[in-house]
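Here the complex is missing a single protein chain, while all its other protein chains stay put.
Every chain is named by a letter (A, B and C) in the order it is written, and numbering of its residues begins at 1.
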Amino acid sequence: MSAVLLIAVPLLAAFISILNKKLAPVLLLLVSLFNIVSIFFYSLGTITIGGFEAPYGISLVLDNYSLIGLIVINIAFFLVLLISYEKVKKVATVLLVALAGLNGLLLTGDLFNLFVFIEVSGIAAYLISTTNKKYVATFNYLVIGTVGSSFYLLGLIILYAMVGTLNMSDMALRISSEGISAANLSLPFLFMFIGLGVEAKLLPFNSWVKGILGNSNKLVGPMIASVYAGTISLVFGRILTSVFVVSDRLGLILTVILLVGIVAGETMAFASTKLREILLYSSIAQASLVIILFLEGITGWAVMMVIANVISKLVLFAIASYTSDELKTDEVDNLKGIFSKNKIIGVAFTIASLSVSGLPLFMGFVVKMNVLTSIFDGEDYLLAAVILLTSIVEGVYFVRVLIKLWYNKEDAKTINYNFVIKYIVSVLAVLLIVFGTYTTVLNDQVETVNEVFEIGGNE
Amino acid sequence: MKNFLALILTLFLGFLIMSSLNNNIAFPKFGEANIGDRVSDAYIDRDVTENPGDVIFGETDGLESGPANIVTAIVADYRSFDTLGEVTVLFVSALGVALLLGTKKQKRLEIDFHPNFMLRVGSKALFGVILMTGIYISIHGHLTPGGGFPGGSMIATSMLLLYLADDNFRAKVKGFKILESIAGSLYVLIGIIGLIIGGSFLVNILDTGVIGELFSAGIIPIVYVLIGLKVGSEISNVIDNFLTEEGA
Amino acid sequence: MELINYVEIVVGVLLIVLAFLAINSKSLIKAVMFLSSMSMMSVIGFVLMKAPDVAVTEAVIGSGLVTSLFVFTLLSVRKVGNKA
Partner (left out) sequence: MLQYAAIVLIMLGLYGILTQRNVIKIILSLNIMEIGLNLFIISVGYVTDGIAPIMTTNHNTNSLIYVDPLPQALVLTAIVIGVGTTALGLAIAKNIYSKYGTFELDEMEEE
């Protein structure tokens, strides 16, 4: 068995599923389940496609880094399908294509192939977002996404003209052996960074996020904010660690952009009064933070932070979007006291938000703690200060929201959450606590991830 | 004010690109690309897996990749996986157009324009010619410029001509859907068969034949014809969606 | 300079002028036509740079299909406008 099936089987199912509309959602669930099960049977290594060796043909890379990503993303994708099953029916084929695209993004070891998969998953995402029925927002998303991927392609082509290959590891090899200076490479890298940054929600390229996530229903919210965001962050991580050679000046520009992203995201989250907007601005800040960690070389813990974000954003956006769908409003003041009627949902939401802001006992705390330790080792006190400060800000606005939502009020609105979402969010919340207290698993995974890139660096 | 800012931004960006590309030793000047350093050198010589020596048109056989058109060799063989992704992009956008423009459409869009006799007859005659050209281009993609994508688009263009020639014409959308689905599935299945027989996805399982002959290059002509059919049916669907509206 | 260099310059200048006209023209249908002719110019550019495959594809898809899609959108919209 070869890991290319993770991409080929969803595609095959997508092509077949347009023949029968009733069959499509069933096929989607089956294929998604097949992917989760089959991941555990593939052997690690490089998979060549078409029988041509790495720099000439396209190759997929299945190492511990992409394996962790695949497991997390495929499971999260499946859970989102379960949560929003009645929304899924109309866009089942699109979701099959999206699944293939996301797996392709995580697996591919070729920069142009990555562009193709960005477009595949991107167009699927535009279509998923049309279920919001906010066409202007979708249009903005489409335009900005296309400009982003064009920038990525422009950077990639300049890089190809200089180096003469499209394969990631071969490119890193040739850059070091031909001695191309980092200054010469900063222009293509800047363009590729901007292009990917649009998809990864980094300021100041994120104006699409508010229209899409601020109006999200229970399919769009978790899908874009958790599954897509996690995938793009991991792709970013791979490119930053194994392809980019960052010169000092470029590094400074990128760090400044990202720091502005963090600060602006947290400020807007602090100022907002709508539940979904608070969450989306906070996730903008989180995305920038993750990229900074990849840039600083704290790869292992950055991956853990991506996973923590995938889990907690899935819980938060699922609950927030479900609630806003039911009540047709997401002003925090109008939602007062809903958790006092729905304790399970409330507890899960609380755990997830506290984990994001980094309180002890939860996964977010462990991750942030270790990240801070490595930053202090590197003596980068400014960054550490920013992370600490934003954690406090996050804590403040999340606690403010939580107090309002838990506020005991007699006339609080009642919502019937269906049992699927209840089970899923509580299992995920328990998972956050488990990872937060039993840290050996995380430490092991961090080591395996770091090993992948140390080997890659020595070649 | 906003326009002025945009002007400044684009001017700055353009200047940045031009100046840094000009001062860049690693970036080749226009017309001076050194192909010997790039991976495409191996695509031209066909020596990725083994060195075949001089490739002679019409004589050399059993190459790792058979098309005389090197671009086709890359699109449909060396980087066939990209092409699968690209077909998927077109597939999902055609699907999206159908989703967005509604499915319960009955009526043709009324255009203030009625074809006269000459246009009707002429279009029907041209329809055949364009259709044949499209199919020819798809089949000969490994020998001459063109291939599945322009060929498929030409097939769709011939359909478009029928739409324009006849006020009440509607293509059989259901038939296109089946064609699209079968062509796409076969592409993936060819890949999976390659995985089972040849050990890697989309490997060329057939004999590549003599370079330059019509029946050469193994699976590539088959793949290109499938792409042509799929692209043709998808774009015809898109055109049909743009040209119909809801109504009795 | 050889003849081909002059052709290159003419094509390049025409491309820029047509793009400028397409962006700045007031009428949408005229803008679409400028886009179509610009695409046709780019086909000449592709031929000059020895890319026949790309030229064929751009000629069929870029200037043919994309233009027709734009025109159909505008036509359907004009009809809705008449009704109101």
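In this text, a residue touches a chain if its C-beta (ideal position, glycine included) is under 8 Å from a C-beta of that chain, and two chains touch if they have at least 3 such contacts.
Being a predicted model, the structure only gives us computed values, none of them experimental.
Taking the complete complex into account, the chain left out of view touches A, B, C.
The residue touching the chain not shown here, chosen from B:V48, B:V71, B:L195 or B:I220, is B:V71.
Residues 2-3, 6-7, 9-11, 13-14, 17-18, 28, 30-33, 35, 38-40, 43-45, 54-58, 68-71, 73-75, 79, 82-83, 86, 89-90, 92-94, 96-97, 100-101, 144-145, 147, 149, 211-212, 231, 238, 241-242 of chain B touch the missing chain (whole complex, contact as defined above).
What chain A contributes to its contact with the hidden chain is residues 112, 116, 119, 123, 126-127, 130, 134-136, 138-139, 142-143, 146-147, 150, 153-154, 157-158, 160-161, 166.
In the full complex, the hidden chain is touched by chain C at residues 5, 8-9, 11-13, 15-16, 19-20, 22-23, 28, 31-32, 35, 38-39, 42, 45-46, 48-54, 57-58, 61-62, 65-66, 69-70, 73-74, 76-77, 80-81, 84.
The criterion applied here is as follows: only the chains that are shown with their structure count from here on.
Per-chain Cα centroids separate chain A from chain B by 32 Å.
Measuring from the averaged C-alpha position of chain A to that of chain C gives a distance of 38 Å. Chain centres here are Cα averages; for chain B and chain C they lie 19 Å apart.
Annotation for chain B: no residues touch two or more other chains.
If you check the complex, the residues on chain A that touch chain B are 2, 4-5, 8, 11-12, 14-16, 18-19, 47-53, 55-58, 90-91, 93-94, 97, 100-101, 104, 112-113, 116-117, 119-120, 123-124, 126-127, 130, 158, 160-167, 178, 180, 184-185, 187.
Across the complex, chain C is touched by residues 69, 71-72, 109-111, 137, 145-147, 149-150, 153-154, 156-157, 160, 235, 238-239, 242-243, 245 of chain B. Residues 51-53, 55-57, 59-61, 64-65, 68-69, 72-73, 75-76, 79 of chain C touch chain B in their complex.
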